[in-house]
Structure formats: structure tokens, C-alpha cells
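With one protein chain withheld, the remaining protein chains of the complex are depicted in position.
Going in written order, the chains are labelled A, B and C, and every chain counts its residues from 1.
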Amino acid sequence: MSLDIARIRADFPLLAQEHNGHRLVYLDSASSAQKPQSVMHAMDEFMEHSYANVHRGVYAIAEAATARFEAARATVAGFIGARESAELAFTRNATEAINLVAHSWGRTNLAAGDVVVLTEMEHHANIVPWHMLAAERGIELRWIPIDAEYRLDLTNLDETLSGAKLLAVTAMSNVLGTVNDIPMLVRAARSAGAHVLVDASQAAPHLPIDVQAWDADFAVLTAHKMLGPSGIGALWARRELLEAMPPFLGGGEMIRDVRKDGFTTNDVPWKFEAGTPAITEAIGWGAAIDYLQGIGMDAVHEHEVELTRYALDALDAEFGERLTIYGPSTTDARGGVISFLFPAIHAHDVSQVLDEEAVCVRAGHHCAKPLMRVLQIPATSRASLYLYNDTDDVDALIVGLTHAEKFFAVDPT
Amino acid sequence: MSLDIARIRADFPLLAQEHNGHRLVYLDSASSAQKPQSVMHAMDEFMEHSYANVHRGVYAIAEAATARFEAARATVAGFIGARESAELAFTRNATEAINLVAHSWGRTNLAAGDVVVLTEMEHHANIVPWHMLAAERGIELRWIPIDAEYRLDLTNLDETLSGAKLLAVTAMSNVLGTVNDIPMLVRAARSAGAHVLVDASQAAPHLPIDVQAWDADFAVLTAHKMLGPSGIGALWARRELLEAMPPFLGGGEMIRDVRKDGFTTNDVPWKFEAGTPAITEAIGWGAAIDYLQGIGMDAVHEHEVELTRYALDALDAEFGERLTIYGPSTTDARGGVISFLFPAIHAHDVSQVLDEEAVCVRAGHHCAKPLMRVLQIPATSRASLYLYNDTDDVDALIVGLTHAEKFFAVDPT
Amino acid sequence: MAGLEDLYREIILDHYRAPRNRGELEVPPAHQVEGFNPLCGDEVILYLDVENGMVSDVKIAGQGCSISQASTSMMSAAVKGRSVAEARTITRAFKALMSIHESKIGGDDVDATADDLAGVRLGDLEALQGVVKFPVRIKCATLAWNTLVQGLDEIESSH
Partner (left out) sequence: MAGLEDLYREIILDHYRAPRNRGELEVPPAHQVEGFNPLCGDEVILYLDVENGMVSDVKIAGQGCSISQASTSMMSAAVKGRSVAEARTITRAFKALMSIHESKIGGDDVDATADDLAGVRLGDLEALQGVVKFPVRIKCATLAWNTLVQGLDEIESSH
């Protein structure tokens, strides 16, 4: 492995825990990642020395708070390759960012009969806001299917996109691990005259991304999956789009003037940030990105690809056909998310047995019920890898799974 | 003073700072409050030992995270006197909570011509969402005026409320310090058949509040003004109302089922919490409330009333008519927010001089531009008091103000 | 520390591997009702035949973990042949068994008191008591019961 995992793990206090006498093996980073000490330090240091509301005070700590908050915005914007900080609006999470687009851009640009194209591997965050708009406005949803290798089936792509106004697609599936070819999808969408929203919630933590290279219109991400704090995410969009969009939430910060009979809006991106923002969380997110950049996103990705390869091989060697893996069998264009199922044992029960041995995996539909229906299963277990995981973690998973298989065998001995 | 301020101050690391050789005097808590060590500890401890996404994992730390997150909800719900935790939905801040009501309840219950009553002392957070609904739906806004003592002028209350569907009113003004008589306003609104939303953003940090005693329908609050972290707030509403309201944002957490052709919603309050919530921030908010309850809200309030009396008297003794105070002259039904202006010196310039002496006050319209227009001024300086302030802080303010008056005198010497 | 044996008692695994009353009933005359656990995607489908205030037949379908499947199977055995009133009492007694943690996590209000449920005998169902030590799994255990109540309510309100 190219990363020094022992050193990295030392930066994450939670990973030093034991549970039931076992070393904690955290394999649920796709749900939410653990936080390095530097993120907690940055938040504490900010609260101890520079905390104040932003964009408001003349006094020194308020000035410092504003400068650090805006510097964090620049850090996030830079991390995803935005042209300028003004293109990045802070939200609570990726979900709110997609809702913002659906409410503001969607209600302005989509009318009854207009088509929004999704894929079968979208997270509920990139489905339900469009369902809500469908119910309210009568827009139509089309779905790009998945193929037998758990990748997008692009056979009828042009047909599906034809006449569409928007393609909303994840850059990486949180269930399958599949990494989609965003530049190609954007080109296809552009030829069809559609805008493109990229859900980068899973890609941003694990791959180098560049919204300008993607040539996308909107991208969303969420701090807690990329070593940052909970409570903050972001919408990136081209400046022209943000400027043309009406505001989403109303209140302080987002206004230029308020009278009894109306209001005017502030400049972008503040137009989309109503009320006191998640100030300390922005500082923490900035520190998380500093940490990731200190290691390098190429190195993070490379490590995860190697570890995924190791895990897929080890699972196959141990369980073979007895275990179904829901996701690509190769590691090209694939992230470290491994969904699996023993056909006769429910994912919940597998997780429970693993928990006895301090192996943390998630069981359930992973907020992707339409995908579960396509796969014709109610749930999977999911082990997801990050920069602090190593082959020992994968080995612990495999030992736990052998125990689960034994415990729930039809005739246990 | 009944509180031991020196001991309290020792809990707030930021207050131990110096700036320009002066002890930091923080008088901007109405904008955002400083954080006690216990809040930072709770957040760090949680991130170091129990961090995981909530409502999702079967494994032990995920279970602990969920239990602690829901316990924090119960703490906040208990603090405001809610009947049950299910009536409390977490939001990013008070602003989002009001937007939630305007979008979900408002769009369902308000049609063209329907009347929403506000007061002239509302914060933009409780104005702009209604402006947006007015622009979209043609609802009408009516305003309860303020009187010469900077309190609500209730002369025409029944007339103003007649036929109204909603009264949206702040429990305490963030500019004037005025505390409104919510139970009386609720009774008047009920007789008129109107629902009542109470903006408790300023009241919750400073007074004992009880949403059931108020008999209100909705109340909103925000953690960062009550010693808690940024990035989290809450909407409280009666269960029946929450259950009848359509969801606001769509995504994970808020669903029961999602299919390609639609979705069904989760139970309250999760129906209103789309995506990963501000988990660590909820824990921090719970710790902030524990801290406040350890001191007692009656004691906090009493301290602030005494200190406000001291400040009003001292300002009068030093400056008399040369300084205008925008707020009630008595401390009955009045909080520790003191807005003031030297008629010939702009608030911004006063703050700048105070900053030289490390006295932090806010200058501006305080997100209440309609009120500023009523007062016929562009801005005020505002000193706001909290449990960690004492008479030394007020004295430092007064010394700073004498310097500002001198510096900007028409003929400085 | 609760171990796996507290959760997965032999009788639970038995109901999971060999669920009772699995199947469908014709609708109508039977009533069909579905329940979801939004957190994990488990699904319960109940077919209820209620005549003259009696739950004359119950069939169960759906998919889920061992706890939800076993609880559904046990529930079907417990209420089949009982009156609607008895079925409701058993449900309340079962939820009381689970309530300690459920009310904390889920905020469901359990109005059962020890008193008025003192006489209810839960039999096999008591094997599910170990679930309370695993708070996340309580929703798995109660899913079938919440769905049952919903079904009974629908049947009664349609009269």
C-alpha cells in the first residue's frame, strides 16, 4: 500500500477504540466518515479564539470569523475546481443542495411534461426532490437503467435524453461503488439540450474531481462524508445560473434590502444562504480538505482501488458463489463501496453478528430503494473503505462473515 | 448580582482573550453567543467516541449515536416545554424553520387574499419568507405597529387580526429588547381564528419559555444564540399540525418508501429532516442546554434584567439626551438588548472606536430594516448582554462611548 | 454486554426458518395491509380475515431480517383465532415489553400500563424480550404489530 495507514489511523481518535474486546473496524464511511483530530482542533480553536457571527460585525473577532468562513468557502471551491468562490453556496448537506436546485432552478425552468432524467442507482436525495416537483408541476421522470455489471446501461442514452431538460446523476453510487463517466454523460446531455446536476456526495471524498473539467451545471457535496463535520454541505453552480435563479429560503444574509412591501436579494452566493450559516462547520470542512489535500486525492483513490481489489479477491476466495456482490467485479471506474448478501441471511442479521466483533458495516436499502427493487432484494450489507482502512480491516470483515454464515446456517453446529 | 460571573466567564475560553491590550468585552450575544467549554467537549467527545450516521446502522456506535442524537432532541423539546420530542424537528437555524412553515403549512393553508399578520419589530427571518409567499400566492401582510415606548401598539389589535390566518411574532425583539406578551397575543389570534408562529430565537436563550403555556402553534429557535453550536436550529409545532403538513425538503431520512413513481413519508418529526442531520451539533446543543439549566433560566433572566437596569442608568447618567436609546426605558418585559445612537455619529464608526478598546458591539440594521425605516434611522449600535457579562463590561462600554463621542465631535480637541 | 444469544433465541430462529401462516388470502373478503421499516427497508404484508369481531385467519408475506420475520410469524400465531379486542390487548402487551427503548428512540407513545396488561400471557413472544437490549432492532420486532393495528383500524373504520 502506498499510504502509511498506521500513521493516518493515529489521526482518528475514534478508530483507536475497542468494542467487545475487539479493535474497532469502521467500514461505514460511505454513510459518514470519521473525523481527524485536525478537524476537531480547527473547530475548537475557532470557537475559542475567533467565534462570532459572520458578515455582520465591525469588531476584530467578527472580522476574523468572516475572513475564515470565506476562506473555507474558497477551500471547498478550490477542491472541486470551481472557477470562483462565488459559485459555491453552503447548505446543510447534499440533500438540501439538490432541493435548492429543484425549488429554485426547477420551478423556474421546468413545466408540466418537461423531462428530468435520473438513473436507477440514484440516492433518495437525488430522487425525492424530483418526485416532489413531479407531483407539483407534472414533470416526467425517466430512468437510465443499470446493466448486468452494475454499471449504467447506455444503450438507449440518446433516446432517454431526447427532449430532456435536466440529467441528474451521481458521480459514484453509494451502493454499487460504480463510478460514472460524467464528462461523457455531460456531452450527451448537452447535445440533447439538457442541463446536468452531478451528485458528487460519494465522489468528492474519494476521487479527484473537477467541476469545470466535467463541464457540469450543478454539483452537490456533503462535508460529513469527506472527514468534515455534520451540518454542512454545498451547492456549486455556474455563476450565470446562480445569478438567474430566484432565492430559495428567505431571511437574513440573503437580502440586499427589505421593506414592508418586498425585498431585493444579495449577490451570489449569499443570496442562497438564509440566516446564520454553519460557521464553525465551514471552518471544520476547510480543515478536512486540508487534511485530504495533504495526503493527495490521487493517493487516496489509488489506496482505495488497491484495497477494493484485495477485498473483492478475498471475499471471492472465502465465499465464492455463496456470497453475492452487488457491484462491478473490476476496479476500473469503481470506488471502495462493497455491497453483498448471503442469499439466505438478511443483511441486518449479518451486521449484527459483525457488530459483536466490532466490525461496523451498514445494512439496509442505503437510501436507494428504487435500486433495491431493480436488484429484487430488500437490503444489502455494505462495507465501505476509506483512507484509514487497511487489509487488516478487510480480514476482520471476512472472519466476521464466516461466523455469520455459521450462525445462521440452516443447521447450525 | 446573583450569578457568579467570574466562575461563569471561566467556562468560556474566548472571553479570556485580550485585544489591543484590553480584556475582550463581548456584547454581541444577540447576534451569536460564545460557547462554554462543555459544549466543545461534548462535541469532541462525541466525535472521538460515538460518531456515526444516525438512524441507519445496526452496529454499536451507530446505535449510540442515534440514541444520543434523539436524547438531544428530547433535551431541546423539554427545554421549551414541548409535550413530546416528536413535536421537534431539527433545522439549520431559526430562519430555515420559518421557511419550513411558510413552504409546507403556508402553501397548504394560505391562498390569495389570505392575511398574515407580522409586527414592525420582526427580524428579516420572519418577514422575507412571507414576502416570498406573498409574491407567489398573493397573500396579504399586515403589520402591528410599535408605540413610543418601543412596544407593540395593540390599540387596533383585533381589527388587525380580523380575518387573519396567521400571526407570526417574535417573543423578544433583537433590536429593541422588547419582550412581547405571547399568551395574550395567542388568545387574541385564536379568537380571530388565526394560527400563531412564535419566533423564540431571542427569547429562548434569555427567558424561561414554555410553548404549551403560550398555547402557540409553531415556535422556532436557533442553537448558536443560546451557547450552542452553529448549524442547528429547530421547529416546534403541535403534532396534529406536523402530521397534516406535507414534507418540505425531500431525500433520505424523511421517507418511508421510495419507488420509481413516487414516495411516502416517514413519521414526524423525521418527515421534516431530509438528509444527514447536524448530528454533532445536536449533541452540542444538548450540552448547551444542560449548561443553561445548570444555572437556571430564571437566574439567567434575573441577572440580565439587573444588568440591563444598570446599563440603562449608567448610559443615562453619562450621556443623557445626547444618546438615544431605542428600546423600553423600563426593564419590565424587556431583555438585555440595548440599541443606541449618537444622532451625529454613525453606528459603524462608534463600533470601530469601541473595537479599538476590545468592546464588541454590533452596528447595522440588525436584520430588521422595516423597523429601521419605522425608526427613521439607517442603523444603530447594539450592545447585548448575556449570562457571562457583568458591570465591568458595561463600564468598559461607557468608557469607549465617551471616546467615540470625543473622536467624532464636530470640533475634536 | 448483551450477547448474540440474548437476541437470537432458538425459538426466534425457529420462527425465522419456518415461519407460521406464510401465504396469502383472497382480497376481499380478506383485508391486506403493508408495513415498512423506513430505516432498513423491511416489509411486512398481512392478510387479515376479520368476521364478527374475530380474527378468523391471518396470512403473512414480505421480507425482512430474522427479528422482523420471527416477530411477524409469532404475531400471526398469537392473534389468529382471537377477538379483535384480544388482538389489540396482546399488541399493547407486546409493545409494553419493547417500550423501554422504543419510546426513547422512536417517540411512539405506549399507553399501556403494567396494571391493565398484568393478565396478558405472551408465551413464545417473551423470547423477543432480548431485543430491547439492541435498540435499533426494536423497530424490526414491532413492525408486524404496528402493521396489524393499522389493518384492524382500517377494517373497523370501513364499517
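Assume contacts are C-beta pairs under 8 Å (C-beta built on N, C-alpha and C of every residue); 3 or more make two chains touch, one makes a residue touch a chain.
Keep in mind that what you see is a predicted model, and the values were worked out from it rather than measured.
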| query | For the chain that does not appear here, which of the shown chains does it touch in the whole complex? | reply | A, B
| query | Where the complex has a chain not shown, which of B:P145, B:P208 or B:P378 is the residue touching it? | reply | B:P378
| query | Per the definition of touch given earlier, which of A:R9, A:K35 or A:H55 contacts the omitted chain? | reply | A:H55
| remark: Contact with the hidden chain, among A:N266, A:T308, A:S339 or A:S384, goes to A:N266
| Touching the absent chain when the full complex is considered, from A:D11, A:E45 or A:E63 | A:E63
| message | Using the touch definition from the top, which of A:R187, A:R256, A:R322 or A:K406 touches the missing chain? | response | A:R256
| Contacts of chain A with the missing chain: which residues? | 55-58, 62-63, 66-67, 70-71, 84-86, 255-257, 264, 266-267
| Interface with the undisplayed chain - residues on chain B | 20, 346-349, 352-353, 356, 363-365, 369, 372, 378-379, 407-408, 410, 412
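Convention: only the chains that are shown with their structure count from here on.
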| note | Expressed in whole Å, how far the mean CA point of chain A lies from that of chain B is 32
| query | In angstrom, rounded to a whole number, how far apart do the mean CA points of chain B and chain C lie? | reply | 44
| said: On a C-alpha centroid basis, what's the spacing between chain A and chain C, in Å? | reply: 36
| note | Multi-chain touching residues of chain B, meaning two or more other chains, are 56-58, 62, 255, 257
| request: Check each residue of chain C and list the ones that touch at least two other chains. | output: 39, 134, 137
